[in-house]
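Every protein chain of the complex appears in place save one, which is left out.
On to chain A.
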Amino acid sequence: MPTDDPLVLGGHKIASRLIMGTGGAGNLEILERALLASGTALTTVAMRRIDAASGTGVLDLLRRLGIEVLPNTAGCRTAAEAVFTARLAREALETDLVKLEVIADERTLLPDPIELLDAAEQLVDDGFTVLPYTNDDPVLARKLEGAGCAAVMPLGSPIGTGLGIRNPHNIAMIVEQTRVPVVLDAGIGTASEAAQAMELGCDAVLLATAVTRAGDPERMAHAMRLAVEAGRAAHGAGRIPRRYWATASSPDPDPGP
């Protein structure tokens, strides 16, 4: 079996193509089991005011498990807010990685493309390795890549919906035109959708809710790990062309006596 190339985001080599989120887990013990079962090497966190009760618990957990921390700018609605949050994250976590999220409204949680591109340009200039959560829009993806982002991370469907990949053709177009890694981020509901993202040629999948809110998060995390590996292998193997009519897979029958 050929060994797979590592995922490279800017200067960071990431040993797993399944990037996890930590949001939605009932407690840190459930989260720990899920992260271990997922095999992830990179996991998102949000930046919020420190709370005396929880302290730096999530961070301590990720460090103990040897998982690299990916701070996000969740909750930010403008480029200015996102840039400020990214700078705080860099100070707190001593990483140049940032998952850039600039959300337009609470109902859809869709990215605001204008603020997103503005924030991406500022953060690239400031030396960040910028991983933008973006719409499944090939034009915006191209502009984000042009701005110097280290990856583009199009959504499959809105955050937390579990509706899977609503426009696979857009994802395929983004994959086709993009030289930096493409990470399918948001909307995954179950393992087949994670495999589909990889079969479409995405370089990685980022998901949280599908695992953390599953009936059995640890088991679903394991399923996602297998799905990402299977989809990656299938993409690399080259699927057969689709045909209209059947093609026999056994030799023609022998002539009768």
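Keep this in mind: contacts are C-beta pairs under 8 Å (C-beta built on N, C-alpha and C of every residue); 3 or more make two chains touch, one makes a residue touch a chain; residues count from 1.
Rule of thumb we're sticking to: contacts and distances are computed from a predicted model.
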Among "Energy-coupling factor transporter transmembrane protein EcfT", "Thiamine biosynthesis protein ThiS", "Peptidase M75, Imelysin" or "Ferritin-like domain-containing protein", UniProt's protein name for the complex chain that is not shown is "Thiamine biosynthesis protein ThiS"
Given A:36, A:58 or A:104, the correct residue touching the omitted chain is A:58
Out of A:41, A:74 or A:102, only one touches the absent chain, namely A:74
Can you tell me which of A:8, A:92 or A:163 touches the chain that was removed from the display? A:92
In the complete complex, which positions of chain A touch the hidden chain? 21-25, 31, 44-52, 54-56, 58-60, 69-72, 74, 84, 87-93, 99, 101, 208
